[in-house]
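Not every chain is included here, but those present sit where they belong.
Per-chain numbering from 1; labels A, B and C assigned in written order.
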Amino acid sequence: MQLSTRNLLKGRIKTIKSDTVSSEVVMDIGGPEICALITTGSVNRMGLKEGDEVVAMVKATSVMIMKE
Amino acid sequence: MQLSTRNLLKGRIKTIKSDTVSSEVVMDIGGPEICALITTGSVNRMGLKEGDEVVAMVKATSVMIMKE
Amino acid sequence: MQLSTRNLLKGRIKTIKSDTVSSEVVMDIGGPEICALITTGSVNRMGLKEGDEVVAMVKATSVMIMKE
């Protein structure tokens, strides 16, 4: 299975916070953290829970750059 | 200066590939790579070049999750 | 500090409405309003409140165009 999504970052779920509609999932990707806002429907469908090994996916068009 | 953007990943620019309108910037964030598609206007305005230390920024609503 | 994000619109926060996970922040940018959906975690971390002077940020790839 191939994805056009360029950015695939392996990590482990640290916390999940949910409303009825939206959930915030924070992942440790070996140092920095990554936070995703996804639907609670997806959290339940995937059975996501703290400690799960997952991959954070980000499309290249969604990535911005900051330079000090 | 504070940003609502939750995901800030420090890295170094590996490659920049540009058309007139769009540019693809690949960054090493200490292991995995991150690829950004930004406007060439921004690359020129910021004077981005290979080797620059930068921060990749991603809004939480743009992050998806995959579970094997 | 430079950002690749092309669209930076100065404004003042009019209202903030929050759930546990998501918050809706409406800003007056000198005439029209701008509405942002960000994580409540960011609202709290940044200590955002009505009347604050802020900048609304939008990546060029997120902007669409309508013509009557």
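Quick notes on this structure:
Methods note: a residue touches a chain if its C-beta (ideal position, glycine included) is under 8 Å from a C-beta of that chain, and two chains touch if they have at least 3 such contacts.
Just so it is clear, the model here is predicted, and its values are computed rather than measured.
Depicted are 3 of the identical subunits; the complete assembly encoded in this structure file consists of 6 such copies.
Keep in mind that, in the parts below, only the chains that are shown with their structure count from here on.
One inter-chain figure worth recording: subunit A and subunit B are separated by 17 Å, centre to centre, where each centre is the mean of the chain's CA atoms. Chain centres here are Cα means. That of subunit A falls 22 Å from that of subunit C. Within subunit C, contacts with two or more other chains are made by residues 1-5, 39, 41, 59, 61. On the subunit B side of its complex with subunit C, the touching residues are 1-6, 36-39, 41-43, 45-46, 57, 59-61.
Partner subunit A is touched in their complex by these residues of subunit C: 1-5, 19-22, 39, 41, 59, 61. Of all residues in subunit A, only 17-19, 21-24, 35, 37, 61-62, 64-68 touch subunit C in the complex they form.
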